[in-house]
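All protein chains but one are shown at their positions in the complex.
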Amino acid sequence: MSVLSVASLSKSFGALRAVNDVSFSVREGEFLALIGPNGAGKSTCFNMINGQLRPNAGEIRFAGRNIAGLPPRAIFRLGVGRTFQIAATFGSMTAIENVQTALISHAGETYRFWRPAAARHRERALALLNQVGMRDAALRSSRELAYGDSKRLEFAIALANEPRLLLMDEPTAGMAPRERNELIALVKRLVVERKISVLFTEHSMDVVFAFADRIIVMARGRLIADGDAKSIRENPRVQEVYFGTGKAFEPKPQSAR
Amino acid sequence: MKMGRVLFAALAGTFLAAPFGPASAQQSIRVGELNSYKAQPAFLEPYKKGLDLAVEEVNAAGGVLGKRLELVSRDDGGNPGDAVRVAEELVTRESLNMLAGTFLSNVGLAVTEFAGKNKVFFLAAEPLTDKITWQNGNRYTFRLRSSTYMQVAMLMPDIVAAKKKRWALVYPNFEYGQASAAAFKELLKSKQPDVEFVTEQAPPLGKLDAGAVVQAIDDAKPDAIFNVLFGPDLAKFVREGNTRGVFKDRFVASQLSGEPEYLDPLKDEAPVGWVVTGYPWYAIDTPEHKAFLSAYQKRFNDYPRLGSVVGYVTVKSLAAGIAKAGSTETEKLIAAFSGLKLDGPFGPFSYRAIDHQATMGAYVGKIAVKDGKPIMVDFKYVDGASVLPSDAEVKKLRPATD
Partner (left out) sequence: MSLNSLLFQALDGLAAASGLFFVAAGLSLIFGVTRIINIAHGSLYMLGTYVAATLANHIGGALGFWGGILTTAVLIGLIGAVIEVVLLRRIYRAPELFQLLATFALVLVINDATLWTWGPEDVLGPRAPGLRGAVEVLGRYLPSYDVFLIAAGPVVLIALHFVLIRTRFGRLIRAATQDREMLGALGVNQALLFTSVFALGSLLSGLGGALQIAREPANLLMDLTVISDAFVVVVVGGMGSIPGAYLAAVVIAEVKALCISIGVVTIAGVAVNVSKLTLVAEFLVMALVLIARPYGLLGRAQSMVRALAEPEDPLRPAGPALKLLGAAAVVALALLPLLARNSPYALVLGIDVLIAVLFAASLHFIMGPGGMHSFGHAAYFGLGAYAAALLVKWFALSMPPALIAAPVVALLGAALFGWFAVRLSGVYLAMLTLAFAQIVWSIVFQWSEVTGGSNGVLGIWPTAPFDNRAALFWLTAALTVVGILLLRTFLFAPFGYAMRAGRDSPLRAEAIGIDVKRVHWIGFTIAGAVCGVAGGVFAFAKGSISPETIDVSRSINGLVMVLLGGIQTLSGPIVGASVFALLQDTIMRQTEYWRALLGGVILLLVLAFPAGIVGGLGKLGTAWRRRP
């Protein structure tokens, strides 16, 4: 059974057809990678699913409902968690407050004016931080965290609404290779435990081939391939697209941001 | 950070001491004076000089009731909120029961209201709004300067004599301008029922779009113009109107434009022939004025502006009132000021018992340019008493009982 199914999704910016008739689905418990060279339309596609962009045409069905055109906050409410390419946390809060804020929102308590936020969902927030290995940093200001830790914190935030689907935009961007593998291993372990489906985009082919259950490939706005690591690696069109743009399937050195 | 610590200590020291300072001993008769010195310096710097001169003269002549007269001057911040606090400071911290001063109408009214509520004597020096002595008048408040209504009425004989049918009005868009325009229309209509008001321009104070306004007036093809603009707006208006030939062959009556504060900056471009109210200090030939003029010039090495006269007469009025009352008690002061007669640089005048308005008048004349400098010519003094409405009308306008 699929958690998310995208059908004939299209988006144009002026004359540019950024996403052109794209269809795919994410199955229950699946770890699905969306890859493609720069300008392939990954981000546009991703941003339509998370609600930041409104598609021109097509359907995005999540949990049996068309979510195309809904704002991000509504999609969150339906049970979709999300991480950003550049970790986005609330800089003026501690790590635990970041998670608490998400838990409060999930519990529908945003418009409460009396009992302090710090006293709400504390145990649950600590448990989440513990799961991402951040319990000791709970009281640290989130802006002081190392980049890798911010990513972990963001992951904890994304788990706060007990999502059925997690959207991760380049989860390892800007991280050193070792950190990168650790983070993805952690993500994978937790989502498997919780039977969460994941759709992620990724530049690092290492990560993709090592962890993804299935891979879909976009180029020039269209979906060109769909399969497991082996079949994608051997797919001539994929190879052409990547070699054509001068990108190889070797892990390229990532500069730290 | 070191500087921070020092500063903080200094600030803390100042503040802790500030509101609790002791009032000084009563060796002298002290009057609280507040005005918008920073907001309206063009009028109020000469005013301050007038105050100082008069205080020196009063004290040189032995003071009042055998004591020195002393002014406790404050800036009122140019707005009613601050002004009321300053008034309260003068009354509570300095323990004064006499206030004087103010320039802006809204500040004057707020202090009038304050004086009425707190039973403090208040002599409004400059604010022109009719409401200070009429609609919002109270028994504790007197006013020196001729009101808006009086200023308009002083010009009226010349306006009626000009026999112009189509009038354009231009006035700053706030109470003074609006009230002047209303009084002008009402008075002129009653004297000349067939008059037509072809356009009215009410630019925001200090933000005149001179070109457009002058042109709009010209396009309305009036025979005559009634102007209430003053200060920088007046200078802009005059220069633009001269360049565009808008004042050519048109009768212009203009309020306050003969006051040196507003006339002198125009220099040789001053609009010749305008009928204005003002203060021709260079040509007033009365002994009272000559005495004032020479004393002022000797003291400050500068010529007086109208503000100087207002400041000077304010203090002279206070001295005369206190002397007549024989006391500084509020009730006695009120009684003394009601009908108080005295001589100012413009000659004798009095504070009317009926509405607490002083009858000090103004000069009405025509603008001319002599040796590159603007002056008033063919002027005459118009006594304030002669332009006030009948007692019956005043009683209707003034709900206050006293």
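General remarks:
For reference, chains read A and B in written order, and residue numbers begin at 1 within each chain.
Heads up, the rule we're going with is that contacts are C-beta pairs under 8 Å (C-beta built on N, C-alpha and C of every residue); 3 or more make two chains touch, one makes a residue touch a chain.
Keep in mind the model is a prediction, meaning the values are calculated, not measured.
One of A:Ser92, A:Asn130 or A:Ser231 touches the chain omitted from the figure, and that residue is A:Ser92. Listed residues B:Ser28, B:Asn59 or B:Asn106: the one in touch with the omitted chain is B:Asn106. Only one of B:Val195, B:Ala235 or B:Val313 touches the absent chain when the whole complex is considered: B:Ala235.
The omitted chain makes contact with just one of the residues A:Leu9, A:Leu53 or A:Ile104: A:Ile104. The chain not displayed touches subunit A at residues 50, 52, 71-73, 76-77, 82, 84, 88-94, 97, 100-102, 104-106, 109-118, 120, 141, 143, 157, 160-161.
Contacts to the hidden chain, counted on subunit B, fall at residues 1, 3-5, 7-8, 11, 14-15, 18-21, 37-38, 41-42, 44-45, 74-75, 77, 79-82, 84-86, 88-89, 92-93, 105-106, 109-110, 112-114, 117, 129, 131, 136, 173-175, 178, 199-204, 206-207, 209-213, 215-216, 218-220, 231-232, 235-236, 239-240, 243-245, 261, 264-267, 269.
Operating definition for what follows: only the chains that are shown with their structure count from here on.
Inter-chain centre distance (subunit A to subunit B, centres taken as mean C-alpha positions): 73 Å.
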